[in-house]
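One structure, pasted below without further comment.
Every protein chain of the complex appears in place save one, which is left out.
And now, chain A:
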Amino acid sequence: MFTPLTVTVVVTGLLLAVWCGYASFRDQPVKDWHYGGAALVELFALAQAVVSTVALAGGDRPAGDGSTVVFVCYLVAVPLCLPLTVVVSFTERNRWGSATVAVGAAVAAVLELRLADVWAGAAGV
């Protein structure tokens, strides 16, 4: 886990959620600029996944027993959120497509926070 990356994913994810949420509010579909933003957030999420995988391979483990499985689940889940919702928005060219990407971005941010929690030893919840 690399904390600056965690913060970046959470902040950019939430910003993207607000941006797409605003587009939905204004009754607009997802546009190229939004997709660019989504690609950027996805890039940070993937970077975090790579950094964490390297750490795991190097013998680092999240604090607390049995939390490695939970950590890996979250690690896989975060980079899936945006691609899945972006694909949905391709076929839903209206405000609901924007809302879908907004939810995907918000969920990615929340899962990234949980990922950091689990690394710090809070797998219990």
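Throughout what follows, a residue touches a chain if its C-beta (ideal position, glycine included) is under 8 Å from a C-beta of that chain, and two chains touch if they have at least 3 such contacts; residues count from 1.
The rule is simple: contacts and distances are computed from a predicted model.
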Name per UniProt, for the chain absent here [options: "sn-glycerol-3-phosphate-binding periplasmic protein UgpB", "Biopolymer transport protein ExbD", "Formate hydrogenlyase" or "Integral membrane protein"]: "Integral membrane protein"
Touching residue (missing chain; options A:5, A:41 or A:70): A:70
Among A:37, A:79 or A:97, residue touching the chain not depicted: A:97
Chain A, residues in touch with the chain not shown (by the definition above): 66, 69-70, 73, 85, 88, 91-92, 94, 96-97, 99-100, 103-104, 107, 124-125
